[in-house]
Every structure is written in C-alpha cells, then in structure tokens.
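Shown here is a partial selection of chains from the complex, left in place.
Chains: A, B and C, in written order; residue numbering restarts at 1 for each.
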Amino acid sequence: MIKAGVIGATGYAGAELVRILLGHPEVELAALGSQSFEGKSISEVYPAYYKLCDLVCEDNAAVIDKCDVVFAALPHGLSEPLAYQCIHHGKAFIDLGADFRLESEEEYRRWYGKEYERPALHKEAVYGLPELFREDIKGKRLVANPGCYPTSAALGLYPALKKGLVETDAIIIDSKSGTTGSGRGLSQTTHFPDCNEAFSPYKIAAHRHTPEIEQTLMKAAGKRLRVTFVPHLLPINRGIVSTMYARLKLGVTEEKVRDVYETFYYESPFVRVLPAGKPANLKNVRYTNLCDISLHVDPRTANLIVVSAIDNMVKGAAGQAVQNMNIIFDLPEETGLHLVPPAF
Amino acid sequence: MIKAGVIGATGYAGAELVRILLGHPEVELAALGSQSFEGKSISEVYPAYYKLCDLVCEDNAAVIDKCDVVFAALPHGLSEPLAYQCIHHGKAFIDLGADFRLESEEEYRRWYGKEYERPALHKEAVYGLPELFREDIKGKRLVANPGCYPTSAALGLYPALKKGLVETDAIIIDSKSGTTGSGRGLSQTTHFPDCNEAFSPYKIAAHRHTPEIEQTLMKAAGKRLRVTFVPHLLPINRGIVSTMYARLKLGVTEEKVRDVYETFYYESPFVRVLPAGKPANLKNVRYTNLCDISLHVDPRTANLIVVSAIDNMVKGAAGQAVQNMNIIFDLPEETGLHLVPPAF
Amino acid sequence: MIKAGVIGATGYAGAELVRILLGHPEVELAALGSQSFEGKSISEVYPAYYKLCDLVCEDNAAVIDKCDVVFAALPHGLSEPLAYQCIHHGKAFIDLGADFRLESEEEYRRWYGKEYERPALHKEAVYGLPELFREDIKGKRLVANPGCYPTSAALGLYPALKKGLVETDAIIIDSKSGTTGSGRGLSQTTHFPDCNEAFSPYKIAAHRHTPEIEQTLMKAAGKRLRVTFVPHLLPINRGIVSTMYARLKLGVTEEKVRDVYETFYYESPFVRVLPAGKPANLKNVRYTNLCDISLHVDPRTANLIVVSAIDNMVKGAAGQAVQNMNIIFDLPEETGLHLVPPAF
C-alpha cells in the first residue's frame, strides 16, 4: 500500500482528494495536513466524512514524514518549499497549486507576481496532463498538476493544433465553471443569494490560467500563439464546460476532425469523444475523472467549435492528481478512478 | 386607456405580458386568448396571479374584437393570419413570434421551412428593436418583436459595427440563456433533475436566431457578414448573457469603444453601458426591460469582448413588446416599464 | 411627498426597502445610511440599482435629519437609541430589527441577552402586523416591524386560535426559509457550494423568533401557550413556507376552517386564502407583499394543517414596513405595494 498524505486537506481540492483516495485500492490515506484546522478531524470540517474518515489534521512536517506521496493543495507560492522537503526526503510530491506549472519564470513572475526561490527544482517538475504527456510523467517524483481551465482547454484543442487542422491566430476559449472552482473561502461572489440565479464572466482576458493554456497549446502547434480566454461563473457546484472556437484550415471536414480526435485519445480511457450531434454536458462527467469532448463545424463560417466538459474538482484537480500518482507509482492509470457519473 | 389583449396568454411570454400590462398606467388588460386553456382563468394556470388577474381565456376572435392592440406570443407560422385580421380591423398587432422578423423570405424558408402566405403584409411590418430603429417604429401598426438572443446580440454589437470599430469577418457570439427561453412546454432537457446542475451548448451553429442576428448586424456594418452563434442552456430561470468576440481595428482603444457606446445609447434609458471593469451580469437586469452592456479589450490578441445581459422574458420578449406598443401609441417609451431589478 | 430614509441600507432588508420605496408614488427616497459603506453609492454595492438609484450612503444623523420617516434595518440592540432620536425630533421610526418586538423585557433578556436601555420608549411602540393589529398601528410613530418567521406563523395560525378551532397544547411550526433570511453577511452555511443541493434544519427549538411567535398566538388564544418551532434553510433566494400543525377541536370541518379564514382576512388585500386543494407555494408570492394561506385537514388524525407562504424580504420585512408606513401616514394600505408576483 502506498502511504498518501494531503497538505491543505480542508480546502476543496484537498477534501476531494480525501474522497477519492478513500476508495483507492492501493492507497492508505495516512495523514492530513491543515493550518487552519490543525488538531481537528476532517469530519468536523466536512461532516459528509463522519465515521468514514475521522483523521485529525496535523502539521505539514508530520504529513511528509508519514507518507510516500504528498499531495499539496495550497495557494500559489506555498508549494515550492514543501516540494523541496519531499524530494529531499525521497517522497513523491504532486502539487495541485500553480508553483510548477509554468516553464517560463518570466511568465510566472508576470502573472503571479513572484520569483522562483529554487529554480533548479523546477527543472525536475513535469506538467502532469497524462493524456498529452504520459511518457514524460513516468519515473518523475515532482508533478505539477494542471489547472482546471487549462485541463479543459488543452484536452479540447491539443489534437486539432497538433494535427494542423486549425489556424493558430484566432482561438477563442469561452469557459464556464461551477462555484467549487473558487474554493472554500468565503466571498460575496459565492454568497448564495448573490450567486444563485446569476451569471457573468469575470477576469475577462486576464485570468492567470491564460499563460498555462498557451504553454500547452504552443507545444501542440509548434509555434507561438495567443488565445483570448474568458471564464464565467456558473451557479452550480461542479464542472467546467469550455466552448472553443478556431478557424478550420481549408478543406478540413467534421468527419476528419472527429477521426483525428478519436485516434488521438484511443488509449486514453478518461476522454470520451462524443458521437456527432451530442454536445458535451458537464452533467455527464460530474464526480469522475472523465473528460467529454464534442466536435462541431460551422459550415457557414468555417469555424471549428470544440466543447469539452470536465469535473473541475476531479479531472480538473484531485482525480488528475491521483491519475498522476498512479503513473509515477507504475499502477494502471485508472486504479481507484473507476467512478461512474451519476445520471442525475 | 388602451385596450390590450394577449393571444397565447398561457405561454411564458404571454404570462409575462400579463404581469407587465397589469402595471401599465395607460393600459386596460381587456382580453386573453388561449387555445389550450379556453374557458379557464389565467390564474388557474398561473396561481401567482390569483385575485390579481382572473380573466378567463377566450378564443382569438374575441380578443381581437375587444382590443386596440393585440400581442401574439405563438409558435412561428401562427401569427401571419392573425396579423392580417388585426390590420384589417384597424387594430395594432405586435408579434412576439418569428413570422415577421426576417426581411428575406428566402432566409425564412431556409430556417423555418415555410413560405410567406401574405407577402404584402410583410412589407408593412417593422422590426421592433427600439434602441436601433426607434424612428422606423413610430406610426406602424405591425411590429415584429425581436427574438431574445438577437436582442442581446444586436444591442451588444451594433454600435461597434456601425462605427467601424471592429472587423466583420470573425464575429463569435457565445450566448447563455435561462430555461424560460424554452417556454412552458415540457421536455426532458428542462425536466428539473436533468437540467439542474447541468450545462451545455445546444443547436451549435444551427439556431434559428442566427439569420435574424446577421440581418441586424449587416445593417450596422453596411455589408454582408456571417457570425458563429452558439447558445447554451443555463440552469436558472431567467436571463441571457451573450459574450461576443470581434477583432478590433488597428488603434482602437477600450476608452474609444466605451465612448462610442455611451454616445450611441445616450437617449436609450433601458441600456446601461457599465463602467470599466464591471462585467455585465444577468442578475442585475432580471424582471426588467434593461440591457446591461460591458466592454472589454484583450490587448494581447486585439479582440473586443462585448458582454450583454438582458432578461429574456422582458427585454427579450414581453417588455420590449410593451416598449414597442408605447412607441406606436405615442406614449413615453418607459411608460409602465419603470421596473427596478431586485438585488437578490 | 413623504421623505423616507433607510438606515442599514446596504443590508438585504435595507436594499429591498430601496427597491420598494423607489416605486412608491407618495415617497421621495431622501437618504440612505450605512456604516460599512459610508461615502459609497448604493449602486456600487448593488449594481442592479445602477442609474436607478445612485444615492450615496451617509451617517445616521444625516438620514434622520433629512427624513420624515426612518426605516432601520439593523442587528438587534442598535435601533433603540435611533428610535429615541427620531421620536425626539418628531420623525416616525419603523424598526425592522428585534428591539421593540417583544412586550416582555424578561423574554427579550432571555432570548437576546440584553436589557432595555429606555423602557419608557417601548411603551410607545406598536407591533406592526397590520392584518392582526391594524387599528393599534394607526396614529403611532414607533413601529416594531415583525420578524419574517413570526409573520408567516402568526398570519397562518391567528384566526384558528382566535376563533377557538384548535387546541393550544400541541402546535408545531415547521418553517423553511430561503437564504436571504440570513442576510448579506458571509457564512459557510450560505457559501454557494455548501448551501446548494443541501437542506437541513437549524436552531431547532431554539430560534429567537419563538417568543415573538408565541406572544402573538397567545393574544389570539387568550391564554398561555408554547409552540415547537423548527426553521430550515432552503437553497433558494427568497420565500418562507411554514407548515403548521394543530389538533382540531371536535367537530370542526375543513369548510368551517376555510370559512373562518376567509371572513377573517376579508378586508386584508395582501392575504390570499387559497381554494381547497391548492397548497401554498412561496413561488406565487415572491417579490410581493402577499401572504398565501392554504388550509388542510387530516381526517385520520384530526389535525389541522395550515400552510402559509410569504416573501421573507417583502411581507417578512421591507414590504410590511412600507405597509406600516402607509398606515401611520394615513395612506391606503396598498399604496406602492401593487406588486405582481412573476409567474416564473
């Protein structure tokens, strides 16, 4: 059994890791870390877990000490020193925060307003989007788990760019996310009476996930590109739908596009390329590590429209982190992730 | 007092007309028409109106007979003969359906699969989007009330195209609508357990409102254009947010754009151009005839992003119809429409 | 025109007063008071009001100075000194807080943990539930506006107790309230992802509205009684449904009960006693000052079941306050309150 620990366990991503790891057949959930709730049990914070997991939150050092793999779900800037300690003590470290996602320190500085403290450490990190970079992840000990929006965007657009189906100069990503994406922290925006029966975009063309999206898409395209990314807040709990627009190259048909995607994801059990005419709906992937992708062509404008749907807390956070753990511990990628989405 | 009647009164747009007309100081709600509920009172269908309006539904002929102005909220194809009768009997007719919206019979045939039965009648109709065509509406007796999505899109993009701020060849309209847009009729899509905590696009690049949007935007641009239009279903009751993307012409700044919009809508009390940095949210216009517009520039890609928010049942249907009635009856445009949106 | 001011204008009850007073034909909304947002406009806090009401929040003294009537929507304990100032300066004062609701200082001390600072002032206050105490309110200058749950409970049970239809020793009040009842302040309970798709009771048999409910019901019954009151939090914005249980006296039929209620509320336009078989639904009273009441008898157990539905922010707070203002200023009770509930 792999001894796993979660630092930042009482945040939403941490709590979701607890839910998933409790059902993982090769994992013993060995320790939970929390600053705000040290000394309290996780089930006092989340009564859903009462009698199913009553582990008491400890400090970070205790978690690292007890575990083979440490998941950290923390605000950016806090993971770097923990990663160093883990690597130093021979533990695997999977970071659900932003510290190791960007390869360019300059971009990190521009969007997050911080320097790297241990630049050498960043060289050891791998960007953990298994469907795209599976081979690179194997054997690594330090994984940067992708952001939720970047997961939805990259899975949706990578094949089209990689196979040269679309132009790179007019990519629009219009994303809609459920409220768990904002985390457990209170805010007026997620106060129920303000959020319910409301809908609007936010951080228009200014969200920190933009450079992360571009970094992956540039790898696909093999050249520099810029996207316009606009996230919106949905008055629901979970899920992201990204509706993405790109100009098709001349002569590319919807069938061709579907064929490329099906081939690309043939060995990726979590990605479901949907049949023609069935738009992706976040309802169908909730509580699972699945990503549904639907493909549509507007023949009147020659635009390709790709719609992807994920659960932001699972494929967009905790589930993908466990998928990464499976890969680096040489387990079958789906271990512990055979989650069936509820139909309602 | 103007005697007003509503045909199709028990559908959602009809019921919303009842709500608004009950508060109109110059209107007497004189008759309601309904095929499915003839002989029943409107308050049996909508108990919210109990003791406030218990009018009994009649047949269409009775409604036309009793009224000076007839609003029709019917599926497409059913308004044409009613319009003829109204005009023939000297009544004003405001059609909330699609029969008179498109100027091109060819487009109507292509998207709605029907011919015009009385082509001459269509010449007398005016497209009733007052903020854009106020002067044309005055003095008319037959008004085609715009669709909900077209209202949100046209109000959002018209000034930019009219004033040449953006290119016309890469316009994307990503719209999200509450469920009342689908009407009172039952469907699996709007069955609560299927619709709640769900989100997806539908009729991707194939919605019937597309040619109506293009018709108005072409008037603004003064030339042929095509848009990619993708509607989504929001699990809320009311409201449309349209997020619209177009490439800015060289040198156009966000300040310039805002200046153009504020000038354009200066005399339109229902349109609120929002201050910089405040994205439009459908919450702030619910139950009113307002349209909020926010303007954003992505400096990295030179895209203009326009966000518009309306209540699909009011500015997108019943409220705009009453606004049109005010204009053709020479009343101040806001009469009966001084509705304050609830803050929550 | 009556000059009206709102102290605590940026809380939910205050903001709802703004919405209602803006539409009142005999009122000029003259000043708004807020501690937290002094110097900011109300529309910065509630963008729904942008361009409709951009009054800047002032301190309390300025509000009292400018107005004929002051509404205060404040946490308990803060209204007493304001009431004194208003009365002293000849202004009417309508308190939406709890300071003047309980006639017994002992009960106030027990449930709110505070003494009266100006006991004499309490003698001048009237409990402003117009349907029950209309005559007492006339001519008063200091009104204690009832709590939301007490309004729903008292309107539902008063006639049955007054007319001796039910026993007094087994009254159960099971209430369910939308989230605006908790106010604008942030809490984990009303954090969207925690509140949405959740439902539970709270403050079981321990809510501060209990003595207020009992005070009114004892007036009806003419004797001491105790109720079991259990409130629940509904994941919706507005509205309270109270389902109330009491043992019918021998031989009392449902028809008899309905007859008593219809007679009792005959001259109360805001109370709608529903036809047999139509349960009260909060949907039908939202955004209005209405109270719907449905009456049901369980013949198997001889229990009377009364269901009442109100909008907690209107009949349960701001609307009732305006109704009280109308009474003390000798206006028709419905002035400014002809609000039609939206059907959806």
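To be clear about the criterion, contacts are C-beta pairs under 8 Å (C-beta built on N, C-alpha and C of every residue); 3 or more make two chains touch, one makes a residue touch a chain.
Computed from a predicted structure; not experimentally measured.
The complex in this file is a homo-oligomer whose displayed part has 3 chains and whose full count of copies is 4.
By definition in this document, only the chains that are shown with their structure count from here on.
With centres set at the average Cα position, the gap from chain A to chain C is 46 Å. Centroids of chain B and chain C (each the mean of its C-alpha atoms) stand 37 Å apart.
Put simply, the C-alpha centre of chain A and that of chain B have 39 angstrom between them.
Among the residues of chain A, those touching two or more other chains are numbered 193, 196-197, 235-237.
Looking at the complex, you find that chain C touches chain B at residues 12, 15-16, 19, 22-23, 46-53, 180, 197, 237-238, 272, 274, 278, 281, 283-285, 287, 292, 313, 338, 340-344.
Note for the complex: chain B touches chain A at residues 170, 172, 174, 176, 193-194, 196-202, 204-205, 210, 226-228, 230, 232, 234-239, 241, 243, 245, 247, 279-283, 286, 296-301, 303, 305, 307, 309, 344.
Of all the residues in chain C, the ones that touch chain A in their complex are 12, 178-180, 184, 186-188, 190-193, 195-197, 235-237.
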